[in-house]
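What you see is the complex with one protein chain gone and the rest in place.
We just call them A and B in the order they show up, numbering each chain from 1.
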Amino acid sequence: MESEFVSVVNIVDSIRAGKTTASAVLEQHLARIDKRETEIHAFNHIMSESARANAASIDADLKAGKERGPLAGVPIALKDNMCTRGVPTTCSSKILEGWKPPYDATVVTRLQQAGAVIVGKTNLDEFAMGSSTENSAFGTTRNPLDTSRVPGGSSGGSAAAVAAGFAAASLGSDTGGSIRQPAALCGVVGVKPTYGMVSRQGLVAFASSLDQIGPFTHTVADAALMMEVIGGHDPLDSTSLDQPMASLTAVLGQGVKGMRIGRLADMPDGCEPEVLARLDAAFVALQAAGATIVDIALPSLSYCLTAYYLVAPAEASSNLARYDGVRYGLRVESADLISMYGATRAAGFGAEVKRRIMLGTYALSAGYYDAYYGKALKVRRLIANDFAVAYQSCDVILTPTSPTVAFPIGEKTSDPLTMYLCDIFTIPTNLAGHAAMSVPFGTGAHSMPVGVQILAPALGEPTMFRVAAELERAS
Amino acid sequence: MSNASSAPSHATVLPNGWEMVIGLEVHVELDTKTKLFSASPNHFGDEPNTNIDPVTLGLPGALPVINRRAVELAIRLGLALNCTVQASTFHRKNYFYQDLAKAYQITQYDQPINIDGYMMLPGDVRIGIERAHLEEDTGKSTHFGGTSGRIHGSDYSLVDFNRAGVPLVEIVSRPDIRNADQARQYVSELRSILLAVGASDAKMEEGSMRCDVNVSVRKADEPFGTRCEIKNVNSIRAVGKAIDYEARRQVDVLESGGTIRQETRHWDDSEGRTHTLRVKEDADDYRYFLEPDLVLLDPGTEWVESIRASLPMLPAARRARLAQLTGADKESEAVYVIVERGQDDFVQLVADAGGEPARALVYVQQAFAEAGANPSVPAKDLAALTLLERDAKVTATQAKTILAEIVANGGGDAVAIAAAKGFEALDTSAVEAMVDAAIAAQPDAWAKYCAGEEKAMGAMVGAIMKSSQGKADGKVVTAILQAKRG
Partner (left out) sequence: MSPSSDAKTTPKITAQVVAKVAHLARLDLTEAELALMTTQLTGMLDHFGDIDKLDLSAVTPMAQPFPIKNVYREDVVVPGLDRQEVLDNAPAPQDGRFRVPPSNGSES
């Protein structure tokens, strides 16, 4: 991939300076899509026509001296679980195939107002349930760096689209690591903001108390700019934090001198040695930049998987009950209502979604609630308490994003639990509602990229971005 | 709508010492401009599916945001029902049905906004109110084919989501109600309170107030029996009829050695009976859990107290005030009717203008059934009329005629109207003379009357009224006749 006009900041500056146009930048990206999309399958839906019209209008406005916003002319891809008015939004599920939302998600409106050019809707694990983008009803997305491997998931299409240069940036959603893990596996930056920092209005819900939208970008500065555009209070989301979006682009150069970086004293088993080596290198780099390393403990870490895989499916079982063939989406005609429900949902959902609906329904049902869902909520409190203690002695915590680099397609599809273990480092953040991001930091086995995860407390984005920028400089 | 206490008693007494135990769950639609969780209009009677938005339709990605006014109205109602207002949460009640867009209803579960209230019924009967919580209404289905309009055996249904998301308060009574009369009084009083505080228009015919009735029977002082829930009880009259029917049915079943199944039954108003709708099963598993898309609702003392301070005087207090003013029984029909019409302030105005309060109450009840809370007649004109009648310057019948003329003209001088019509009440000695004349003229009738045949009096009274040209007061005539009979 040619390096010209790849980063968001570079594109914005070049268009402003008149070195290129929104249309030219778009054509460059569309050409890359043309060349490699068949092989990679990052998209469920490519919006070349509306993107061209949009880019042309931006060029015309800029030429006329009109302000078109901080992302004027930047090609951006959206995970296909964000509502786009009149444009198919499928969640990579047959149950929503062909559905055209009559409204836009808040993030979509904000991107449009900022002048972004939306190029398409990206593939995902059905309803964002998965860690490899193999659970899509419309085919697997491949890792652009090695097409025999997965891009990670569930936002695999959004990660691949940025890695392959199909879009300068993209949005994903992260419920248990669905932005950070594919970012790590595709070698790009991925941010899971503090819960409530980015509006969920128009994001098709998976697990409402865990879901959060965030960006994929090539650079930390791009991610900061994207956050400033999509973040901030939204009155349409009751869980949106009612405070102004912190400036992130302004803090990137501030360095990490004096910062305390937490290191897990007990690293869970199962990490590839090359991954751990890169993590060690990251600590060394931050130390060299003036930070101190502090050993911390998260005693409840190993229980997070259980808490997550009870809480998320429970919420999902309720969130996905609305796909009933009445108002939108698939219907399998039947003689009576109950048969119609059962047949529609059986035909419309894939195996992983059914599994999680079953698990969640079970965990909430009479007689089992206390044993499963009720206990899981208490474990959730334990991990939040662990973090509260840890952040008394450190400012951020560094972990691997994923225990492994991108694995071969098909390797983990037979055993759901093995796949769930991919999320061990990412899940705790979602349970706590905190901020986290993955930054590429060299390569591991098979020359595939390794991501380092920076965990920060709630609203800790400014600190987190300073660390990310430092790692980027060191990598 | 007739008020509860004045209606003839329908309190069915069950045979063999059986006692009814009744609890009511009343759903009322709050009188807001928009829905509970979204900004679509809350409006009855519009074209199907025109008051819709992503939240109402349960579209993917839609999120609820609570309507402040709905919370305020719920608190107003809770305070009027003597409830404690507390910090509350919302849960999801999960079940599949065509009317329920998200396949879960957002409702309040273990932390409702209003708890532990009560309502007083005539005879100092206290009915406990367990809770009055907020929840969203469902859409509405119309059934086609098969037996017309019935859900059973229909060919298909069409669903309209205009009503989906309309704010409801569900008021759950404790099982303190013991007969159909009390149940009707409870619903009627609740309706008056809803109107008084402006929480709802409480139109049962439009479904903005809907009753589910829980009925069981037991022998006095024994534990509660198995209850049945009766749905589709759409009028206050039907509440009474459904309870009486259902209680008798249960007694019949039990006395013939059967047992009552816990079930939901449907009231068929045209047949006057209840039918099994569905048997409660283990399958009723709603998987309640805290709604993650909403946050804690904690109105706080300051807001609650400012709402309390803004509450109007409630119907019970207004009735007590009117009863005290007029000397009437606070549970009399006149007092209920006047307060329900909101005309008690007008009665007070008449009294303030020097009128005689007891007669003012009667006049207002007679003359202003359609007038609303503020009859457009000067209170002083009514006051003047009460005095004419009190001082026996006109008879009751004449006063009624004058009242009708004052109302028709939007006011008028009672004294002048009486004079113009030649009205004057005869004094007692003149009436006595007429009575004596009538006895003399109709000795047979007098004899029969003296022998105890009351209706024989009619002929004599008629003659007297005729000879007085209506100026004799009928009540005075009757009293004299009775005195003379001894």
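To be clear about the criterion, a residue touches a chain if its C-beta (ideal position, glycine included) is under 8 Å from a C-beta of that chain, and two chains touch if they have at least 3 such contacts.
All of these numbers come straight from a predicted model, not from anything done at the bench.
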Just to verify: which one of B:Glu47, B:Asp110 or B:Asp124 makes contact with the chain not shown? B:Glu47
Among B:Thr12, B:Gln111, B:Ser157 or B:Asn234, which one is in touch with the chain left out? B:Ser157
For the chain left out of this view, which of B:Arg261, B:Arg278 or B:Lys466 touches it? B:Arg278
Which one, A:Val87, A:Ala307, A:Val405 or A:Ala436, makes contact with the chain that was left out? A:Ala307
Just to verify: which one of B:Asn67, B:Thr107, B:Ser216 or B:Thr326 makes contact with the chain not shown? B:Asn67
Of the listed residues A:Trp99, A:Phe127, A:Phe407 or A:Phe425, which contacts the missing chain in the full complex? A:Trp99
On subunit A, what residues meet the omitted chain? 99-100, 102-103, 195-196, 209, 235, 238-239, 241-242, 302-303, 305-307, 309-310, 317, 321, 324-331, 333-343, 345-346, 349, 354-355, 357-359, 361-362, 365, 367-368, 371-372, 374-382, 384, 416-417, 432-434, 458
Tell me, which residues in subunit B touch the chain that this view leaves out? 32-34, 39-41, 47-54, 56-57, 65-71, 87, 95-100, 141-143, 145-146, 151-161, 231, 277-278, 283, 285, 287, 289-290, 292, 294-300
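Quick note on the criterion: only the chains that are shown with their structure count from here on.
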Counting in whole Å, what is the centre-to-centre distance of subunit A and subunit B, each centre being its mean C-alpha position? 57
In the complex, subunit A residues that touch subunit B: 82-83, 89, 91, 96, 99, 101-103, 105, 200-205, 207-209, 235-239, 314-315, 317-318, 321-322, 324, 326-328, 337-338, 341, 361, 364-366, 369, 373
Contacts from subunit B onto subunit A in the complex sit at residues 54, 57-66, 92, 94, 96, 98, 101-104, 159, 161, 282, 285, 287-289, 292-295
